[in-house]
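One structure is given below, encoded as structure tokens.
Complex shown without one protein chain; remaining protein chains in place.
Presenting chain A:
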Amino acid sequence: MSYSYLFKYIIIGDTGVGKSCLLLQFTDKRFQPVHDLTIGVEFGARMINIDGKQVKLQIWDTAGQESFRSITRSYYRGAAGALLVYDITRRETFHHLTTWLEDARRHSNSTMTIMLVGNKCDLDSRRAVSYEEGKKFAQQHDLIFLETSAKNDENVEEAFNYTARIINEKIEKGIIDVTNEMNGVKVGNAPTATTNLLEKPTTSEPKGKCCG
């Protein structure tokens, strides 16, 4: 299927916070109460629409355990967006965010958009991290923030789409150089506004700005 852009995402965060469930809800529109463990990395993809453009998302869902960090790190490079997930009912998953963030910033390109996701907001009675705390952390570290429920399909769509809209803005502003695949963005073959754009790729303009 043709698309205007391809964005690469990575989902990171402690084990058991619901990374695979978020992905499954986003790609398959279903929830599996007990999801299989993720060993290493799993893959998912979906097409979304951003400002009338077809955008293909390739999503790498990583294993949360520390042991796998050396493998998952290689997926930071070449990702345009990251969903950093914690579990609002387990405070330690919130405490570990700083480490995750350091790791992500060190191994990714500087233009990567990071969305902080507080998952399992359906379990409000067992909440251990308040919405305000999550929001504050996000503001301090310049992240976008949402609370989600993979179970009830709350804000899941929004988490992936919001990130894509910001990546799209960064492309339009020339912050992301789309000719460099390491930035996690690839220009597709879909005709955007007019077909002759293919002759003069949309990439030329942002590139100029970026370099100038």
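The rule is simple: a contact is a pair of C-beta atoms (placed from the backbone, for glycine too) under 8 Å apart; a residue touches a chain by one contact, two chains touch by 3 or more; residues count from 1.
To be clear about the criterion, contacts and distances are computed from a predicted model.
Set against the options "RabGTPase-activating protein", "Ras-related protein Rab-27A", "LSM complex subunit LSM3" or "S-formylglutathione hydrolase", the UniProt name belonging to the omitted chain is "RabGTPase-activating protein". Listed by residue number, the positions of chain A touching the unshown chain are 15-16, 34-45, 56, 58, 63, 65-71.
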